[in-house]
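Every protein chain except one is present and positioned as in the full complex.
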Amino acid sequence: MDLRYSKEDLAFRDEVRAFLAEHLPEEISSAVRSGGELTKATMEDWHAILNTRGWLATIWPKEFGGPGWSPVQKHIFEEECCRAYAPRIVPFGLNMLGPVLIKFGSKEQQDHYLPRILDGTDWWCQGYSEPGAGSDLASLKTRAERDGDEWVINGQKTWTTLGQHADWIFCLCRTDPDVKQQAGISFILVDMATPGIEVRPIKLIEGGHEVNEVFFTDVRVPIGNLVGEENKGWTIAKFLLTHERTGIAGVGFSMQALEEVKAIARKTMRGGKPLIEDPLFAARIAQAEIDLEAMKITNLRMLFKAQEQGAPGPETSLLKIKGTVINQELKDLARRALGPAAAPFPGHVSEGNLMFGPADTEHNAGRYFNNRKTSIFGGSNEIQRNIVTKTMLEL
Amino acid sequence: MDLRYSKEDLAFRDEVRAFLAEHLPEEISSAVRSGGELTKATMEDWHAILNTRGWLATIWPKEFGGPGWSPVQKHIFEEECCRAYAPRIVPFGLNMLGPVLIKFGSKEQQDHYLPRILDGTDWWCQGYSEPGAGSDLASLKTRAERDGDEWVINGQKTWTTLGQHADWIFCLCRTDPDVKQQAGISFILVDMATPGIEVRPIKLIEGGHEVNEVFFTDVRVPIGNLVGEENKGWTIAKFLLTHERTGIAGVGFSMQALEEVKAIARKTMRGGKPLIEDPLFAARIAQAEIDLEAMKITNLRMLFKAQEQGAPGPETSLLKIKGTVINQELKDLARRALGPAAAPFPGHVSEGNLMFGPADTEHNAGRYFNNRKTSIFGGSNEIQRNIVTKTMLEL
Amino acid sequence: MDFNLTEDRQMLADTLTRFLGEKYPVEHRIKVAYEAPYHDPALWDQLVELGVLYALAPEEAGGMGGSGFDISVVFEALGKALCPEPVLGALMSSRILAAAGADQEALLTGATKYAVGITEIDAPYELDQIATVATAKGDGFTLSGRKSTVYGGQVADVVLVAAKHGDGLAVFAVNVNDVNVTGYGMMDGGGAAEVLLDDTLATLVLADAAAALKDAVNAGIVALCAEAVGAMDVTHATTVDYLKQRKQFGIPIGKFQVLQHRAVDMLTEIEQARSITIKAAAELGGVDASRYASMAKNMIGRAARLVAEESIQMHGGIAMTWEYAVSHYAKRLIMLDAQLGDTDYHLSQVMKGYAA
Partner (left out) sequence: MDFNLTEDRQMLADTLTRFLGEKYPVEHRIKVAYEAPYHDPALWDQLVELGVLYALAPEEAGGMGGSGFDISVVFEALGKALCPEPVLGALMSSRILAAAGADQEALLTGATKYAVGITEIDAPYELDQIATVATAKGDGFTLSGRKSTVYGGQVADVVLVAAKHGDGLAVFAVNVNDVNVTGYGMMDGGGAAEVLLDDTLATLVLADAAAALKDAVNAGIVALCAEAVGAMDVTHATTVDYLKQRKQFGIPIGKFQVLQHRAVDMLTEIEQARSITIKAAAELGGVDASRYASMAKNMIGRAARLVAEESIQMHGGIAMTWEYAVSHYAKRLIMLDAQLGDTDYHLSQVMKGYAA
């Protein structure tokens, strides 16, 4: 039993920390810190910086351009990126499609698409969810019918994150309507510039635009855009669902959130004293901090297990459940700490016109509301509990 | 909208209060206050005092010896009894069998049994639950077979509260094994002195003896001990389940518990100050007190509705759920406030040998554990939620 | 004991609910609540015509109501419709003007829109921390300080400002033309303003105003609690409805026991919130008004968070969208915690009695 990083891991941490200190531009980290939406350019700039260092495709094998890190190294990298307020890596090409192509794609597909993901030529988005098929992917309805050398796709995808920036979308489509449930689904790549595709923004609760609906009307793509076997798309979907869940607890982001709550509570006055001296509020922080300290270790325990066993187990569902609960609690505390200062709609009141509380907190209430999504998407916490019930409790 | 009692109700309250001040013996109220088990004699003495005043069978109609109170008057009576730390009326004869006989019993049964309940000749207990049939009464297995002029009963009942004191038991027995579920059950009265009955105590979590198992081996009782129609016992069981649920929120008992928590927290020292000045503990009390204040009104709202409509609605399930949660929270706070002083087993340390905290708190931890039963019995809180789901949410 | 509304109040509730249901569908609310002036001036006029403001003021002040139950009836209906009209400011102003014995015809007829300036950025909830200060100047006064989140301030004609005056608090009327007012929209819709007072001319409305301010706050709390109860009712009903319609794995998700029990727990808390709001309304104006107002606001804060968060969660993605009404109900339910004292502040107020 030893909770410390090895000497090698500590050296690696220092290397990452030094790299971030030198190469993460201040305007990018402040954009992250402010909590507003990042521009496409900001995300692309950051990807390019990481790619120059060879640290962009963190989970790809070395032979495809990944850094060849151990799970612990990946964890350290993510931890340090959070610590430095670096942007999250946009996952659709790098952490989702990349591994799929590496495992299921043809040599031609790998050679063509992977370098374009790395150098930023292609921005990918994900076509999984449909209206009526959220956590229940097996009931999806988007059809891809074969017509000569082409797939003809009709249907609708939704919750397509950052689809407004995307050049390509990878889709689960029904290719055999006569078989049941998961069978008869295929994994197909679609150029967003193909005629018949329409992207409509979905405005979220806090007013932001990060997800979209994507409509397909007689969209024709080459047969060769199929990844893996026809009608075996479910295998790929499952692979993606269980793949790479070590960061799922969001510990780094919760540490940012905790730091922010404390900073706000030190600046905010209540009853003539800083809010952080109010025992009831301090108790709320302390309880969340304790939960988070425990989660750090739970996360490392699962990471260690994944490293020992080669694959994450069903325990990652526990990380998802508790990780989102802790993060949401911290976002609630930030909004709560600001009190009335959290009321203005972002952009309405800022240092430019009238000083209203700490200016870097204008997105606070918005982030609280936006973050409610984390316990819903990627398999809602209810679905995660169902998974644990079956796999760990065997009920 | 008027939350105040009417002039008449206030006069009634004063009458009850005066009666209790004069006739509730101090040794009885201190026994209640101490929280230990009451003796049979104590309960019988108190019943006799109430009976002399005509206030024992609070829910019986006047013609059968009840006081003829309105729901509000019954509520006021219960409220005042709690306020004065009077014992609870033992409900099995008075609040359960009595109303059943009045509604379903023959003239002979009423004439014979009701006066004996009032004057304390017969102590009744309840034979409903069986091992394997808790909240799910329909699956009960105790058989009553007709043999000439007698029922021959075989089977086992459990959770028979105060059965160790009982002269009689009213039982649900299966009289037709060939029909399904609720059909084929009958309601039968059994003299506990009948050969073939064995009562075995069940020791509870805190060490107390208030419930029992009752075993029936070829127990023979007269045919005339059937109440209502043969095979229609389920109608009676349902009547009892929905009958007289106005006190179900336990508001009076929670008010006692709140008072006790505050008293303990004023006496207990933490960090050199009374515990009640500790903001975290005070916050726990305050939250429970607010919930209880709300529950008082929720209770009155349901009472008012019952009075207007003549019968309590499914909302009483909400009273049960929240009422038990509040009461259990308050019992938790009392134990928590005592800290290590709650550790000794009741009777081990008392003023007689070594002063250990307030002597009237020795049953505190025990009561916390014992009270976990309230969210289980009488239809567990899970069953109550199922009821509300069906009746109020229609899901 | 009687939990029925009087006939008059029942009629007011029915009229208002029907009116808002017809004239103010949620799509319209979402549209007007987030664009300047952050309310619907035409609707405001119609509400005034319906007599909503008269219902909030007692007869001696020229109104026709003014009790806790009048307030709760009006605001519960407003809450059901998620109405962002600046009624709260009118209510609180009306009570202050009544305490001052000042004429309030202009308020009640809707001719003049009033808002109250109590909150400050460093004294969001506590009257005794107010830093805005009044200075005598000639026959009148000037005020200096900053009032934050003055609800309805973006369209007010007059702001009643609480300021230190000698050893106590007084209330002054400030004409918006004399002062720096920055209006803005809010996260949950509706508008507010920052009011910057810099030797601003002001008229004394009430000296020794601490009790009147406390009463106005208590009345405002009853209003907010009733608004929340109305909004929670709609949110819960919409959620239960969704559970019946939405299918997953081939069956309505309302058949999943986990969601059933959570819907029951929401209902339980809503009924508890309704009860404590009734109690606070009954006690308004009495000696225990502040105590029960604190209890109500604390419980509302807890219940509203539960209802908002659970409704979103149980809907899944759809309630995360701007287009779906529940997202706006949820925002209102969450954000009203920071008006007139939040969950923890009011819990502390209840605790204050214990030490004695």
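When the chains are written out, they are named A, B and C in that same order, and each has its own residue count from 1.
In the analysis below, a contact is a pair of C-beta atoms (placed from the backbone, for glycine too) under 8 Å apart; a residue touches a chain by one contact, two chains touch by 3 or more.
Everything numeric in this text was worked out from a predicted model, so none of it was measured.
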| item | value |
| --- | --- |
| Neighbouring shown chains of the undisplayed chain, as defined at the top | A, B, C |
| Sole contact to the chain not displayed, among A:Pro279, A:Gly313, A:Gly347 or A:Gly378 | A:Pro279 |
| Hidden-chain contact residue, picked from the options B:Gly65, B:Gly120 or B:Pro344 | B:Pro344 |
| Full-complex contact with the absent chain, from A:Leu318, A:Ala341 or A:Ala365 | A:Leu318 |
| Given B:Arg83, B:Arg116 or B:Arg372, the one touching the chain that is not displayed | B:Arg372 |
| Listed residues A:Val16, A:Ala31, A:Ile59 or A:Val72, member touching the removed chain | A:Val72 |
| Touch residues of chain A, complete complex, unshown partner | 1-6, 9, 72, 262, 265, 276-277, 279, 282-283, 285-287, 289-291, 293-298, 300-301, 304-305, 315, 318, 321-322, 382, 385-386, 388-389, 392-395 |
| Sites on chain B contacted by the missing partner chain, in the whole complex | 129, 132, 134-136, 139, 158-159, 202-207, 269-272, 278, 280-281, 284, 328, 332, 335-336, 338-346, 348-349, 353-354, 356-357, 365-366, 368-369, 372-373, 375-377, 380-382, 385 |
| Chain C residues touching the omitted chain (full complex) | 256-258, 260-261 |
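Just so we're on the same page, only the chains that are shown with their structure count from here on.
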| item | value |
| --- | --- |
| Chain occupying the most central position, where position means C-alpha average | C |
| Separation of chain A from chain C, taking each centre as the mean of its C-alpha atoms, in whole Å | 38 |
| Interchain centroid distance [CA atoms averaged], chain A/chain B, Å | 53 |
| Gap in Å, rounded to a whole number, between the CA centres of chain C and chain B | 42 |
| Multi-chain contact sites of chain C, meaning residues that touch two or more partners | 347-348 |
| Numbers and ranges of chain B residues touching at least 2 other chains | 279, 283 |
